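Every protein chain except one is present and positioned as in the full complex.
Moving on, here comes subunit A:
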Amino acid sequence: MNALKIESLKKSFGANTVINDMSLEIPEHSVFGFLGQNGAGKTTTMKMILGFLEPDGGSIEVFGEPVVYGKSGTNRYVGYLPDVPQFYSYMKPMEYLRLCGAAAGMGPGETEAAGTRLLDMVGLKNNGKKIGGFSRGMKQRLGIAQALLHSPKLLICDEPTSALDPVGRKEILEILEQVTEKTTVLFSTHILSDVERVCDRVAVLHEGKLALCGTMEEIRAAKKRSGIYVEFREKEEWKKFRGLPELSHLFIHAEASGRGAAIRTADVDRTGNEILQALERHEMVPLKFEIEEPGLEDLFMEAVL
């Protein structure tokens, strides 16, 4: 079953089309990284999933139930962490979680138990302060606690790590990793290392459409654009290597720089052997010989530029 199914979703604000015929499926128990530049429409999409914004066209289903704008029925399945979660500053963390529990239709005993457990998990257990005095990181952690309070089957996090310092980021990612066993996670960000760390599926949103979508392996395989980087100690050596006739066909797809070049190839093994054999024949020793795997950053750049 799909935790989330979006079909040909459309949304524009005035003349500005934000989402243009986007379709997306998120299978249960996956951790889905939702990438895109600032203003690409990630938050807009999430708000439509929550029924806070009205789509201009298309449909959204959460666990098979259609999302109706203005109604919050499907939100029973969903835990949501906004990019900058806002709380009632005059409340204490546990008071806030009690309100959230009631809003989610939970019983008082259940709320108390889940609230205590979650505050412990996010490290706010013995904090008697009002939320007004919290730091950004603490608010983000309380945000995660409230989002997980009713044990949602789908957790939606809008840039949960973007505004945090490295320590805060690490804490949030660790918490996310903990919950992925039971919960499907949709998580938007533009910090690619976070995605590589926790996500098993990614989609890149660009110009209202998904420029890229699939499991991490699929995307890497489909976009295999590996390269071999060769660098020499002396400029003379590099010139000699560059002039080798048997390798001339490789330099068509190469990015040269000073004393070396990154050679693009579809078959790393074959090209690599070719280069190594040529080096051996001419008795040349390179400073560096390196196979470059495509990083998510390359894929992202390729998708959005």
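Quick note on the criterion: a contact is a pair of C-beta atoms (placed from the backbone, for glycine too) under 8 Å apart; a residue touches a chain by one contact, two chains touch by 3 or more; residues count from 1.
Here is the rule we use: contacts and distances are computed from a predicted model.
Its record in UniProt calls the unshown chain "ABC transporter permease", which is the match among "ABC transporter permease", "TldD/PmbA family protein", "Elongation factor 4" or "L-serine dehydratase".
From the options A:Ala40, A:Leu53 or A:Leu124, the residue with contact to the unseen chain in the full assembly is A:Leu53. Checked against the full complex, the one of A:Lys42, A:Arg98, A:Arg169 or A:His206 touching the unshown chain is A:Arg98. Residues of subunit A in touch with the missing chain: 47, 50, 52-54, 70-76, 78-80, 82, 84-88, 90-91, 95, 98-105, 143, 146-147, 149-150.
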